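Omission of a single protein chain aside, the complex is shown with its protein chains in their original locations.
Here the chain labels run A, B and C in written order, and each chain numbers its own residues starting at 1.
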Amino acid sequence: MHPYLKGYVDIDFTETIDDDVDLVFVATPHGVAMNEVPKFMSKGIKCIDLSGDYRMHDVPTYEKWYGHQHTDVENLQKAVYGLPELFRDKLKGADLVANPGCYATATILACAPLMKAGVIDGDIDVDAKSGTSGAGMTPSARTHHAFCGESIIPYGVGTHRHTPEIEMALEMFSGSKPEVLFVPHLLPIVRGILSTCYMRLSKDLTPEEVRSIYEKQYGGERFVHVVDEASIRAVVASNHAQVSAKTFGKKVVAFGAIDNLVKGASGQAVQCMNLMLGLKETAGLDSPGLGV
Amino acid sequence: MHPYLKGYVDIDFTETIDDDVDLVFVATPHGVAMNEVPKFMSKGIKCIDLSGDYRMHDVPTYEKWYGHQHTDVENLQKAVYGLPELFRDKLKGADLVANPGCYATATILACAPLMKAGVIDGDIDVDAKSGTSGAGMTPSARTHHAFCGESIIPYGVGTHRHTPEIEMALEMFSGSKPEVLFVPHLLPIVRGILSTCYMRLSKDLTPEEVRSIYEKQYGGERFVHVVDEASIRAVVASNHAQVSAKTFGKKVVAFGAIDNLVKGASGQAVQCMNLMLGLKETAGLDSPGLGV
Amino acid sequence: MHPYLKGYVDIDFTETIDDDVDLVFVATPHGVAMNEVPKFMSKGIKCIDLSGDYRMHDVPTYEKWYGHQHTDVENLQKAVYGLPELFRDKLKGADLVANPGCYATATILACAPLMKAGVIDGDIDVDAKSGTSGAGMTPSARTHHAFCGESIIPYGVGTHRHTPEIEMALEMFSGSKPEVLFVPHLLPIVRGILSTCYMRLSKDLTPEEVRSIYEKQYGGERFVHVVDEASIRAVVASNHAQVSAKTFGKKVVAFGAIDNLVKGASGQAVQCMNLMLGLKETAGLDSPGLGV
Partner (left out) sequence: MHPYLKGYVDIDFTETIDDDVDLVFVATPHGVAMNEVPKFMSKGIKCIDLSGDYRMHDVPTYEKWYGHQHTDVENLQKAVYGLPELFRDKLKGADLVANPGCYATATILACAPLMKAGVIDGDIDVDAKSGTSGAGMTPSARTHHAFCGESIIPYGVGTHRHTPEIEMALEMFSGSKPEVLFVPHLLPIVRGILSTCYMRLSKDLTPEEVRSIYEKQYGGERFVHVVDEASIRAVVASNHAQVSAKTFGKKVVAFGAIDNLVKGASGQAVQCMNLMLGLKETAGLDSPGLGV
């Protein structure tokens, strides 16, 4: 399938998975994962689900945004939201992890510190931009180069499924639930997400105080960095994220940048696996972004 | 200078401009125009200034955002803001027109109808994205392809000079001044601007009512169109603009799309000239966007 | 279908075409056109076919490269190859015109003058690069942005159907048939073709003599220009073409640049129509490229 991986992987595609594996990455469409996960869980195999099936803890919310019934409510309650920088302790003992959405990761990382500090008032407007690889490799009208290659295209305005995911994760982490208006845009690049988040402060804070809130949250992290200007190129092809924030009176604009295919997908899944299995958290992930 | 224009223009570059011209397009840097414009005005020659020198009617605002003294306060008072769809009547008799900024045009067109209808409450967050031609043809670190070609780069966050221009124009047109947080981003395309504007409604409105406010404002316009999804490719290489809006409870997201080099610059200047000289408003401009 | 054309076209899509039209542009897939064209021709309606069905004058060549039988051999003999700069006289009286392929146009314009001057020896290597709009608007794996957006992808190496078309047109125009190796590449831009053609001179020529051969051929043309460096941006969105050539001893590299959607398709078809109907050749087409 992928000749460029020759010599790097020797795993065969198989119809079934042996019972003696420690952990399974479930990479199926939404609605399929909830049929597969219980089979593994019942055998004591840990799972990381990369679909949206276990991200919502609230069944009605899931059913509203995904448009079908949830058939594995039992495991849904157990699933831990796989953002290590916010939920590391829970991940260490987890049997089932819901790997976060790509947009959700970039946005939550950018907003979480201020939310937790209790200095955000009211709703959050999230203007997110993603490279086209976020849509997968199945051709479509929107990702056809002649359509999207020299434009920026808003889509799913206010209706994207990462909206409740962002709200839920921010509430779990901070204790208060924001109302998020999430507007994704398709960028004419292949990899990378930049999430620009507009928030209102509930009290006066200097830029230094805002920066200090971010540093306090992420200062010890290996993969999340507080910088002056969050940059896609700095993190692309790596599991790193960059966040930055600018303050104007009572307004804050926070930026989150990730590679949607790494910190926004498989890289983060590996980071979760490392925590679940008691491995070194950075194992297999410790390389820098491309820069250029 | 531009071999591809061979056969289309026969105007020579000259050191001076004859006194018998009707109108001069002043295309100089900020701070230079205010030295040139008075010379023409004193001879009764109409001027359209494409710099920022005559956009602010308020001298302190100009001096704060542009960083130097304004030396032609007299003409500053006379200058009409050159957005025909909002200020057509004033433009018809104008002797001096300040041609709007590119970002300002896309943003004002998207926000003006709701502002005028008096249904917007509080501040506006503007997440704007521009092609690189907006920065001119002088090479720079930010517009170097290897830096910007596969990224989206926020810059001048909250400090871009189009901020007070947008606030002023919206106030003149609607009667009430919004507080605008303007965040421009550099897109990896050459031409085109998309401005995504986050606003709060002061009262409940259905999507149909919101649409109807836009239709009422622009229904008769040749160059501004209310559509379901504003698209850069639909307007690129033309003087057309597209606006669209989505409503979610008390929130509205409005989009404005233009070609920054046409409706955002020279095309709009020609449209203003047509009005100032009593020509047909669409003369020289009546061609569609590329679409693809 | 195309909201951005509102106000510019008022033609309805209809199931059938009235018999009183002067001319029909047949824009169907290869193999379909040869079923439609005879119907119009029998009614005395002129046709311009934009598919490949009438480009080859030689039936076996058509059948070899297009993979099916030709069912309208009679009209095939009458079809004139629609490159006005090379076959203008024949086009003036033509009833059926085969509109050239996009790659073929860029390549033939670049090579024809030297071929006609009889100074080319042996075969020609054509390294052609096209924007993605050349593949149409139907999504496919190759034109999926995440696949092609940050790469350059050779395809149909030596097997592309424009190969025999280029050979035939050059032979018709120059009297001698070159052997062409044609290698198309998909570029990560939307519009534009650059064809880089490697040829061998049969005798010593100075760069000035080579230039002079081109100037002699195209000096009086409105749409084809001999320049120092052929540029896609100079011609994009217009019916213009640029050609240039560099000489190194006995080698020549010739470049041809067009917009594949205009001079490489519909624009050239309109130019042919103008000639066929006795209209001004430039009618509807006389606007410059974008430049930027």
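Assume contacts are C-beta pairs under 8 Å (C-beta built on N, C-alpha and C of every residue); 3 or more make two chains touch, one makes a residue touch a chain.
Everything numeric in this text was worked out from a predicted model, so none of it was measured.
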Based on the whole complex, identify which of C:5, C:27 or C:153 touches the chain you can't see. C:153
Sole residue of B:6, B:64, B:145 or B:280 that reaches the chain not shown, by the stated touch rule: B:145
Of the candidates C:174, C:217 or C:231, the residue in contact with the absent chain is C:231
Missing-chain contacts on subunit C, rising order, are 123, 125, 127, 129, 146-147, 150-154, 157-158, 181, 183, 185, 187-192, 194, 196, 198, 229, 231-233, 236, 246, 248, 251, 253, 255, 292
Contact with the hidden chain only, please: which subunit A residues? 2-8, 133, 137, 150, 190-191, 222, 225, 227, 231, 234-235, 237, 240, 242, 261, 287-292
Take the complete complex as the reference. Which residues in subunit B touch the chain that isn't displayed? 131-133, 135-141, 143-150, 188-190
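One rule holds in what follows: only the chains that are shown with their structure count from here on.
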Cα-superposition angle relating the copies subunit B and subunit A, to nearest 5°: 180
Which chain has its C-alpha centroid farthest away from the centroid of subunit A? C
Where the centres are mean C-alpha positions, what is the separation of subunit A from subunit C, in Å? 48
Report, in whole Å, the distance between the mean C-alpha point of subunit A and the mean C-alpha point of subunit B. 37
In subunit B, residues with contacts to at least two other chains: 150, 190-191, 231, 292
